[in-house]
Structure formats: C-alpha cells, structure tokens
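Take a look at the structure set out below.
Every protein chain but one is kept in place in this view of the complex.
Presenting chain A:
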Amino acid sequence: MPDTTAATATGGSSARSHPPAWRGPTVDLGQQHPRRGERVIKILLVAAAWLSVAVTIGIVVSLLAPTVTFFTHVGLGDFLFGTEWTGGFGDKFSWTDKAWGVLPLVVATAIITVIALAVAVPLGLGAAIYLSEYASERVRKVLKPVLEVLAGIPTVVYGFLALTIFTPIFAHLVQFNTIHNMLSPGIVMGFMIVPTIASLGEDAMSAVPLALRQGSYALGANRMKTTLRVVFPAALSGIVAAIVLGISRAVGETMIVTIAAGSRAQLTFDPREGAQTMTGFIAQIASGDAPQGSPVYYSLFAVGALLFAITLLINLVSIRLVRKYRQVY
C-alpha cells in the first residue's frame, strides 16, 4: 500500500512538470499486492449467504427422513384422506392401533384460518387504506406504533388471553361445549395478523404513483372513488400478496391454537367445538414425551412436512405476486 501511493505521487508530480510527455503510470496497475484478505472476507460473506440455502436443505432433510419412515408404516392415502386421527393415543410403540388420517387436523387449521382472515382482512385493509390514503402525518405517527406493538406481542400471550379472557366473553354470546373452541383463537389470531396485512397493504398502496391519483382527481373523482377505483386496483397484486402472507402466518401459528383450541383431534366444521390443528398436534407431542423411534415421534415429522409443504406453496404464491406488482411501475 505505501509503495503504491508513493509511486502514484511521483508519477503525478512528473506528469505535472511535463504535461504532454506523460507515458502512462510508473507502476503496473494490474500487478498489485494480491489482496488475500479481501478474498478471504468475500469467501466468508458468500458462505454466510449460502448458509440460508443450507438451512432450507436442512429443513427438508430433517423433515423428509423421518417422514419416509412414517410412510413405510402408514399408507399415503390413509394419511391424506383418513378422517380420524388418534396418533396420541394407545400403545406408544404400536403402529396398528391408531388411526392416522390427517384430515381432522387440516380441517381445524383451515377453519381457524378462515375465522382469522374474516377478522384480519377487513380490519387490516381498512387500516392500510386509511394510513395510505387518508391519514395525516401526525395521525400516522400515532397509529404506526399501535400496529407495531400489536405485532410485537408474543403469540403465547395471545393464546393465554384467548383462553382465559376471550373464551369467557364469547361464552356469553354463543354456547360452547368445552372451554376449548375454534372461535376465540380464530378471532384473536385475526388481530395478531392485522399488522401483517395492514403494513404490507399500505406499502403496496403507497407504491402507486401520485400521478395516477392526480389524474383521477383532475377528472373529478373524490377521495373515496380515487381510492377504490384507481389506487386499490393498481395495488391489487400487492394487497393479495399481503393477504396470502397472512394466510401463511395463520396456518403456521402454533401457540394460540395449542393453548385455546384444545388437543382433541376431531373432524368438525362447528367453530364452537374445540379441535386440534396441525401445529397444535406438533406442539402437544413435543411438550409431552414422545420417545425417539415411536410412531407418534415419526408422525410429528410427517405432519410437519405437510405443514411445511402447504406454507411453502402459499409463500411462493405471495412472493410471485409481490414481484409482479413491483414490475408494474
């Protein structure tokens, strides 16, 4: 390093004394110190970036190996389309005395997700539209932290509140058979997802160019018409992506449903009933004792693999939609 600067300095001064007769740099710029440090650092950085790929591969491998073992004992058709799940019962080391139909877990997950979305989509989109199109800077400064705090509350706390506060409140309005039900975790989960949909939806609408709004106003439309007929359609793919990400969070959410929806795997469409979800089963088995090598231990990975596959599919749809709306402008 010092040699190079010295050489460049002399080269510079000679160039100044004889301006027209400068015959190129006095050192060969192509032949510098081999910067080994730079190369080592770059390799470390690349390794850190590839680690994320290793994590994904690790997830797939850790799920796949036990899942394959599971399916040597249980038929894929019985698993995917069976309507009864008794994985947690009976003799720990017997494969045959249990029913391995995953449908009850999937249906419970779907019902709670639908309830959560019924709360989160209107509230989240309403908040997003208000923040993006209506709110003044001062109002935004107050409301954004409200959403951030809502997003920052741990899900175990939401679950605890759903069980001990919201279920008793809802019990005044609807008849529950047990303390566990799907309605109250669904609604609380909806509020948990609101910040996701609100902030992503707001991003999508804020990305719509101002010129479109100005054009709409110039044609005589008011704020509501501009919002609903110009901004909303232009941001639609981003808004759908926000909702899709909300779905993926609802499907993968564990603590709220484990605590408030109960641990009875049953095929029911009645939200007043308690029913175990996919994540609820994983948490229940993991917090009890599942001896390594027992059927129920393998079933944990099989349900995990199904959960991962479902959320992966949802996430890829969401990522695709986000890319699409980014390309428009």
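Operating definition for what follows: a residue touches a chain if its C-beta (ideal position, glycine included) is under 8 Å from a C-beta of that chain, and two chains touch if they have at least 3 such contacts; residues count from 1.
Note that contacts and distances are computed from a predicted model.
**Q** The chain dropped from view, which UniProt name applies: "Oligopeptide ABC transporter ATP-binding protein", "NADH-quinone oxidoreductase subunit F", "Phosphate transport system permease protein PstA" or "Cytochrome C oxidase subunit IV"?
**A** "Phosphate transport system permease protein PstA"
**Q** Quick one: say which of A:T113, A:T155 or A:Q276 touches the chain that got left out.
**A** Of the listed residues, the one touching the omitted chain is A:T155.
**Q** Even though one chain is hidden, which residues of chain A still touch it in the full complex?
**A** 5, 35, 37-38, 41-42, 44-46, 48-53, 55-56, 58-59, 61-63, 65-66, 122-123, 125-127, 129-130, 134, 143, 145-150, 152-157, 159-161, 163-165, 191, 194, 222-225, 227-228, 245, 248-249, 251-255, 258-259, 279, 282-283, 286-287, 292, 300-301, 304, 307-308, 311-312, 314-316, 318-319
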